[in-house]
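Below is the structure I would like to discuss, written out as structure tokens.
Removed from the display is one protein chain of the complex; every other protein chain stays in position.
The block that comes next holds subunit A.
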Amino acid sequence: MIQFNIDSWRAWAPELARPNDWAHRSKTDRERSSSTGEQPDVSFLPAMQRRRLSRLARMVFHAAWPLAEGQPPLPFVYVSRHGETSRTFSILNDLARDEPLSPTQFSLSVHNAVIGLWSILRADNSEMTALACEGDGLQYGALEAEALLAEGAPAVLLVVAEEQPDAVYDDWIDDVPFSYATAFRLCKGHDWTLSRQTRTTHDEPYTWPHALNLIQVLSSQSSFCQNQGKGHLWTWQRNA
């Protein structure tokens, strides 16, 4: 069991810019939003700096940047299960056509590319971590963030983001109903309790993204949500 405060949060998904939109988002809203390819605004960065940001990176920057403004340097825990799958897919296509690979695509296809760019563009050399933990990433990210708070970090940015991959992945990737980026600024406190129970049933874990469940709780002022992972049942409880 760990406790912390969620000082501030932001989320982005296609057509969902305002916090209020999230409260009304239904879980049946599964859609292939990447067909629209809508990208969030990152015009707060000069053009020369944003030119290498993938759509996923733009989503992360758009969601997290305002949470870092006016703050001291902040450790960053970045969580994504599928990461830069779009870049990898594009590289694989080039390989299949026997074409030379784009150095930019290649160098930015790694999982920690986003935090590398974040660190450079914010000139912040705090500890930054990129995680991929199946469907439980939100919670393992929160554990990591809490550990950083315990080590004395004033606050920690926790970002969970997924880009809906190309349709060829549909048979394998079923936990990204639409592209989304969620960002939470965590600090010490007791407003929230996150606890973990071992699951005893063998049902398939629920594929609705855990981070979106938490956003729903945050935006609706409800006090509680449970996220089923592969081996654990995670409970988020609002205490204040």
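Quick note on the criterion: a residue touches a chain if its C-beta (ideal position, glycine included) is under 8 Å from a C-beta of that chain, and two chains touch if they have at least 3 such contacts; residues count from 1.
Everything below uses one rule, namely that contacts and distances are computed from a predicted model.
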Name check vs UniProt for the chain missing from the figure, options "Putative D,D-dipeptide transport ATP-binding protein DdpD", "Xanthine dehydrogenase family protein subunit M", "HEAT repeat protein" or "Acyl carrier protein", returns "Acyl carrier protein"
Which of A:Arg52, A:Arg196 or A:Arg238 touches the missing chain? It is A:Arg52
Residue list for subunit A contacting the dropped chain reads 47-48, 50-52, 99-100, 102-104, 107
